[in-house]
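Taking it in order: structure first as structure tokens, then the write-up.
One chain of protein is taken out of this complex; the other chains stay put.
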Amino acid sequence: MKQPGLLILGNGGAAIHAVSAARSAGYEGEINQVSDMEGPAFNPMLSPYYLKGIIPWDRCFPFGADFYFKHDVTCHFGSAVEKLDPVNKKVLLKNGRNISYDNCLIATGARALVPPVPGLNESGRIFTLRTAQSAKRLEEIISSAKKIVVLGASLVALKVTEILRKRGVDVILVVRSGHILRRSAHPVSAVLLQDYFSKQGVDIRLECSLKGLDSYGRGVTCRFPDSIIEEGDFVAVCTGVEPSVEFLEPGQIEMDEAILVDEKMKASVEGLYAAGDVCQGLNLMTGKRELLGLWGNACYQGRIAGLNMAGVVDAVHHGTIPQHVSPFFDWKYGQLGDVHRHGENVRILSGGDPEKEGFYLFVFDDGVLVGVNLINRFQGAGRLKSAIFRKVDFSDLVRGGFCPSYDEIIDRISFICI
Amino acid sequence: MNNKPALSPEDIRVGKVPLEGSGIEIRKTICDICNPQSHCGIDAYVKDGVVIKVAGTKENLHSAGTLCSKGAASRQYIYNEDRVRTPLMRRGKRGSDDFEPISWDRALEIISSRLIKIKSETGPESVLFYAGYPKWMRPLLKRMAHSFGSPNYMSESSVCSIAQKLGQRLTYGVASGAQPPKAKCLMVWSKNPFYSNTAVARKLTKVIEKGVKIIEVGPLTSHLSKHAHIHLRIRPGTSGALALGLANVIINEGLYDRDFVEKWTEGFDAYRAYVMEFPPSKASEITGVPVDLIEKAARLYATSKPAGLMTGSNPTVHHTNGITNHRLLTALIGLTGNFDIPGGNYVKFPGYLYASNGLVTRQSEFSQSRPWDEMAPRVSQDTFPVWCKMEPEAQAMHIPFQIQSGKPYPIRAMVAFGLNYRMWPGSDFMQKSLKMLDFLVDVELFMTDSAKLADIILPACSSFERSELKFYSSPYVIWTQPVIEPLWESRPDNEIIVDLARRIAPDDSLLGSGHEACIDWMLEPTGLTLAELKKYPGGYPLKDVPQPPYKKYEDGGFKTPSGKMEFTSRILEEFGMDPLPRYVEPKLSPISTPEIYKDYPLILTTGARLPMFVHSRTFRIPWLKGLRPDPMVDINPKDAKERGLSLGDPVSLFTPRGAIQVKANPTELVPPGVVNMFHAYPEADVNTLIEPDYLDPISGFPGFKALLCQVKKLSK
Partner (left out) sequence: MKQLAFSFDVNRCTGCMACVVSCLDQNDLPGGAVSFRHVTKLEQGTFPSAKISFMSLSCQHCGDAPCLMVCPTGAISKRDEDGVVVVDRNLCVGCYSCVLACPFGAPQFEYGTMTKCDFCHARIDSGMVPACVSVCPTHALGFGPIEELTKATKEKASVTILSSLLTAGSR
């Protein structure tokens, strides 16, 4: 009877780095890995580059097919998890197989959330962008579609919009709130991006939401407030994600929006870990555990989980801050930290032209940098991130009505990495 | 995840590594972008006749394989698109960009026939022969001038290097320099070798790490400031007052070398009496340096045996009271018995082209091909008679005045090598004057604003494209070889001179025999020959060259009229000037011109070194301009705040004479009340803010380093 070893549920960034870390730490026991998809690990970050024709399909699988052989992993691919039994430490797969474990990592990621709009899900004419399969489906759709309604104002919504526009598809972008990128962008930055997207031919509808939808064979009729009707070929649903935990029973492990873990990636039940988009890690800006949805962060979390599962006692993950950088047409937009701080001691410094030297927006709270938006101005942006982490003091520059130049802010952080 | 590829021929070229089969060869030359005290050895990586990379020459004893940012940017210098490609003749108006290419033969024909004609009409002295930078062609240029019959050879040394030595020579008959490795204490007076001379920078770095005590004098914060034990931050232009304050402590506390003073000096009584008028409190009041620091520094310098005094080439003499200040501060050397002793200020024999290594050449004899009395008086003979007595060239600051006045004789033509009219104070005045010449020739690498004033431009080679004799102050000599062919139709300056001299001074057979013959002639007393040096293209280490002994004055006295160190200079007296250096304020200062100071409440100092620029030479190099893209005025954060200035804000920097638009750079480089502006920018020429006669009365050096100005924020 084989010694039950490590079980990895999922095949994304967190899962791969957990396997890699466990083996590097000297773990020699059995590692089983389960995934509902076939094939090597897929990086969803790369599908827009594929769909824009920048990379070939095989480059969306950066770890390669021989990763599992090299790391001595037994693969159970193509079958989702049916049930988890944390008391007896085993899982049941949909294909009927049982796998026992000593330590199990839940790294099943998140999936696109479809809002409960009447007619939406049943129409058969919606698509999302998250998995390899969905990327291939979008590719098919683009080849015939003329007009698509995109629901949502997230990064994914904008990436899908860009892919569609680049292929000459008309897009209506339906945004529920007053500006796009409600979480990531300060309103000032959002307006610049909205204007830019409009110039690329995107029809942006702010403070708008889909009331209902009828499909009619080769298309859909969308109903909006104020009796507005729009026809389209498909609807792209980019309104958010939910963790892929359908195999968990309510109350089985502690959850909020997603699975709650400590700094060692341990869940509330012995022998269970969680990492990546399925869990809530520490957001250093708020001090709370949140679903952050970042590839790099998922990888680090996976590594820490893997080390702990392999018996390394002092591996901890200290949390991270919201951060991303995304290309949109000829622009690059990025965000660090929290740009939505309000209060007596908050100062906002902003300037620059996105088309010339680049646009920046810095949010200071009590003299400390807490949030950043950048458009086309990324030289040394990692130093800005470091400044947020290290709570670098800018109070002499940003207090008292004295308005520092961009160069003076950057001057201050040029030394901080030491 | 291993990423190392197998080596292919393409891979060999990656990293520009000169492996076998790569086609890359390392050839040796020198960089001559800055002054002869540097001229770092260069390893040029050459492939298919093109330099693809440069590095330093490790075996070069002077530069030790290192380079500064400018030398490292050599490729963007030698291959710059501004390089003049063919001889050019002016077609349009003077100063326009309208030139037509002509052949070398035609160019030399036009030049020689014009010069010969002017000589026959108004005498050879109405033709000036000027050397800017680089300096390598000076001995041949001076010789050609005199062989042609003109006394008027002059150079960029009219604003650099000479005055510092002249000031010392008025006192000691010779100039001396510190020996950092042997000193127990170094007083570094207005010198920043970290941006001007990497060999000295290395020497200083070593002594700093050894723990030698450093006294720094100067208004600015430098790299040295964090290592200096004492930093005397004087108000610009007050070095003389500080020197008097130091001397006051040294004499009053009996810390001076009585034996030396008694036996080997003249005028000590008059000097001492004057020094007594400057107790530390008075020196402190004038200079702004606290009394306790003056006392501490004086005691440290005077009681460290031995101690060296290092001065920069120019900061102490770029003042309207420069020579006086410099005589006062260098007097401290002899006062404390540190003259020409080991570890003190040592006197070297002149070598070749401003570098001394113990070998003595016939450079002066070679270039003075006609005695002064056989030629007309020089330009500046009556305005700067001490200069003309002491120096074998004219003081070029007087050129625009004599062009304008035509007295005592007209100036009608100029043959220039590397001319930059912005070097003159009131540079617009010099530009206007040059336009009045009948004939102007400029030999240049680049199409500069000064070249555009010329009638004929001749394209010169860079150091990479020619051979030259290079002496270092370390025991190292090179006869360089070209590492690439001359670009386009450029030619080495010395070959241009030889060709021209054959036409305008045909009786000079030595010059006519060619560049190498001249070099061999000058080298003769050293025992070295070009034939020998040619075997060592990377450089020839000198072995066992006897160095001049210390205390040379003990054998035959000082080379002064009195045979002694002269606190009171007989030469100055001979010319009706005060023999004793008496401190006066700069012509523009808070004390000397308080009315002007009311509206111009900042002291302006110009020309402090930036590491990526040397004068105007490297603005056209994108790698270097990118390190500091805009002309900026350095202003203390307090003064900046008072004017509502942030980093990069546009400002007007103005004096009674003029204004320039630059950007603000708030920095602790400068003390409150002082601003610093780099010079030579075509778009923001600070020399237009200075009067053309803002000169030291003895040396003629411009007062670049102490003026009054104001800085105001510009609204967009």
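Letters A and B mark the chains as written, and numbering starts fresh at 1 in each.
Convention: contacts are C-beta pairs under 8 Å (C-beta built on N, C-alpha and C of every residue); 3 or more make two chains touch, one makes a residue touch a chain.
Since the structure is predicted, the reported quantities are computational estimates derived from the model, not experimental observations.
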item: Contact partner of the left-out chain, one of A:K89, A:H186, A:K266 or A:K385; value: A:K385
item: Residue of B:A178, B:A355 or B:L669 in touch with the missing chain, whole complex considered; value: B:L669
item: Touching the absent chain when the full complex is considered, from B:K53, B:H398 or B:K564; value: B:K53
item: Interface with the unshown chain - residue positions in chain A; value: 20-21, 24-25, 43, 45-46, 49, 54-55, 59, 62-63, 295-296, 299-300, 303, 307, 323-325, 327, 332, 334, 336, 378-383, 385-386, 411, 414-418
item: For chain B, residues in touch with the removed chain; value: 1-4, 11, 14-17, 19, 53-56, 65-75, 194-195, 198, 201-202, 205, 208-209, 221-223, 225-227, 231, 233, 611-612, 622-624, 626-627, 629, 636-638, 667-669, 671-672
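To be clear about the criterion, only the chains that are shown with their structure count from here on.
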item: Rounded Å distance between chain A and chain B, as computed from the means of their C-alpha atoms; value: 61
item: Contact set on chain B toward chain A in their complex; value: 641, 646-649
item: Complex interface listing, chain A residues touching chain B; value: 402-405, 407-408, 411
